[in-house]
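Dropping the structure in here first, questions after.
Complex shown without one protein chain; remaining protein chains in place.
Going by the order they are written in, the chains are A and B; count residues from 1 in each one.
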Amino acid sequence: MSAVTTQPDVSSQAIAHARWRAGEVAFWIAVLACGFLFPSRYLIMTDIVRLGLFALSLDLILGYAGIVSLGHAAFFGVGAYCAGLLALHGIITEPVIALVAAGLAAMVLGFLTSFLVIRGVDLTRLMVTLGIALLLEALAERFSDITGGTDGLQGIEIAPILGRFEFDMFGRTGFFYALAVTFLLFLLARRIVHSPFGLSLRAIKNNPLRAAAIGIPVNRRLVAVYTLAAFYAGIAGALFTQTTALASLDVFSFERSADLLLVLIIGGTGYLYGGLIGAVIFRMLQEVFSTLTPQYWQFWIGLVLVVIVLIGRQRLHRWVLWAPNLLIAQFGGRREAVAVPESDAP
Amino acid sequence: MTSVLTNLFDGVAYGMLLFVLACGLAVTLGLMNFVNLAHGAFAMAGGYVCAVLVNRAGWPFFAALPLAFIASAAIGAVLERLLYRHLYARSHLDQVLFSIGLVFMSVAAVDYIMGSSRVFIQLPQALEGQFDVFGVGIGRYRLMIVVICGMLTLALQWVLARTRFGSRLRAAVDDPRVASGLGINVPQVFAFTFAFGCGLAGLGGALSAEILGLDPYFPLKFMIYFLIVVTVGGSSSITGPFLASLLLGIGDVAGKYYVPKMGPFVIYTIMIVILIWRPNGLFGRTAAR
Partner (left out) sequence: MTVALETTGLEKHFGGLRVTRDLSLRIAQGARHALIGPNGAGKTTVINLLTGVLKPDAGRILLEGRDITDLPVHRRVLRGLSRTFQINQLYADLTPLETIGLAVSERLGRGGDWWRGMGTRGDVNAEIADNLSRFHLLDVMNQPTATLAYGKQRLLEIAVAIACKPRVLLLDEPAAGVPENERRDILSAVASLPRDVTVLLIEHDMDLVFSFADRISVLVNGGLLVEGAPQDVARDPQVKAVYLGEAADA
């Protein structure tokens, strides 16, 4: 082995990228601060945090592995109903344990369906992911004696977290609970993304042919990340039910999956913060549109989608993020992050 | 036994309707590799045009049908030139996002303009009720659908196989680059075909008001059906989607009749089984386009 002192430095860039940037720390501190600065807005802030987590789960498969899913709400819904049923029937009353259980249920579904999703081409994936979500929605409706049908589960009561923190009317406990869960899961995702596994996902997305040709077991990696994303989405769904005490058919809805795509597109894919930032902007947009035309705000959402695509995500990000670009470089920590977070590989 | 035949007939009618609705999408995908999830919106447009003409302006049903076709084709042509054209080279994700955006816009717009309840088109007397053929109930409306769609399918097949346009289209679907190298104006072929496909969808939409139900959520409700037809049937021929539509139609009707508790799940089961067996669809090509 050659003398260590003369070996070229190959590790510093990677290690530097994995290190927490000042901007990232500032971001999380700001989020936490919101919890203290806006005590009257807990409900909507919790909503944003949950949406951010849900979007993060989609980013794992869309931004890192390149899988386009039209039915990610399937896992959200499974998590939501699981948490609701566990609480309603008193099977598992401690919320954190129920949360994990719900996540695991979604994870199992993710694992089972992953084999269908990784086969075939883009079109097949769209169809399969959409089909699975629709199938679950139909199942939930069919077994309405268990799921409560269109009205959903009634009378869910969530016990205090860890036996100590009660869910209050203002949503304060809910907010910090959701934030804590999201932050922990974010840490895990961040770790994974900066590992060899995470890099192999990016390689698979960039060039699956080359990935296989260097010995990457492509299918196995995709199954793994899809399953993980399902777990995250299930947790997001369980959080939803636990913080709102609601679970009805719309947890599976196509609109939910589609809105999620918009969230990620707004925020940018492939650098983990896109889901969180996109969630904030999306909710703000939703507020604006709802005041404009209360019943038909989906029209404006559709318009935003069309406009974003026509302008081009990359060009749009360049314009909009011209000033905050420096901040993005802080969050993303990637060379390309200064320009645009995601790549537009067809 | 007679109920089997009735169901078979109903399934065939349903299938042929699905085919007319979805074949435009198949060609769009096969020709330009463009995933147009908003295809159902064109169907809906045609359906509503027909409904307004018949219900409010008093047009006869059979006169309004061609107008449904024309209206949707016109909308398709305009949108293709203004919007779709710019997105052919984009990633599938972009195309999906774009078409979902169009769906949302069309659903909300129609909801706003026409209201959210189901629309029924006043049918002429001749189409109500059913014939009794050796004990088998043949619904008149469904018979009309079979006839119209059958004729359309034959006409499409004839155009593809016997006309110059048809051979240009087949060449362009097979390999757009080579085709344009041979002097075929691929963008023009596509613009025309796209508009025609939208027109067919519009006609299908008008026909389906009675059977599938027409309301502002039509594009969302039937998106999965169109996707299944195109994925299972492949996009490189007419026969593939045709057979896939029949399979889907018969399967759906049979499922709802024989296993009513699990009826709606039959199509999902079909979809999953076929995917496990043939990941690229029953008739699709193996090469990813």
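Note that a residue touches a chain if its C-beta (ideal position, glycine included) is under 8 Å from a C-beta of that chain, and two chains touch if they have at least 3 such contacts.
A quick note: this is a predicted structure, and the numbers were derived from the prediction, not measured.
Although one chain is omitted from the display, it touches the following shown chains in the full assembly: A. Note that of A:79, A:95, A:171 or A:198, the residue touching the chain absent from this view is A:198.
Contact residues of subunit A toward the unshown chain are 1-2, 7-8, 10-15, 18, 191-192, 194-200, 202-203, 206-207, 209-210, 212-218, 220-221, 224, 335-336, 343, 345.
In this section, only the chains that are shown with their structure count from here on.
Distance between chain centres (mean CA atoms), subunit A to subunit B: 34 Å. Put simply, subunit B touches subunit A in their complex at residues 29, 35, 37, 83, 86-87, 89-94, 96-98, 100-109, 111-112, 220, 223-224, 227-228, 230-231, 261-262, 264-265, 268, 271-272, 275-276, 279-281, 288-289. Residues of subunit A touching subunit B in their complex: 62, 68, 70, 116, 119-124, 126-128, 130-131, 134-135, 138-139, 142, 254, 258, 261-262, 265, 295-299, 301-306, 308-310, 313, 344-346.
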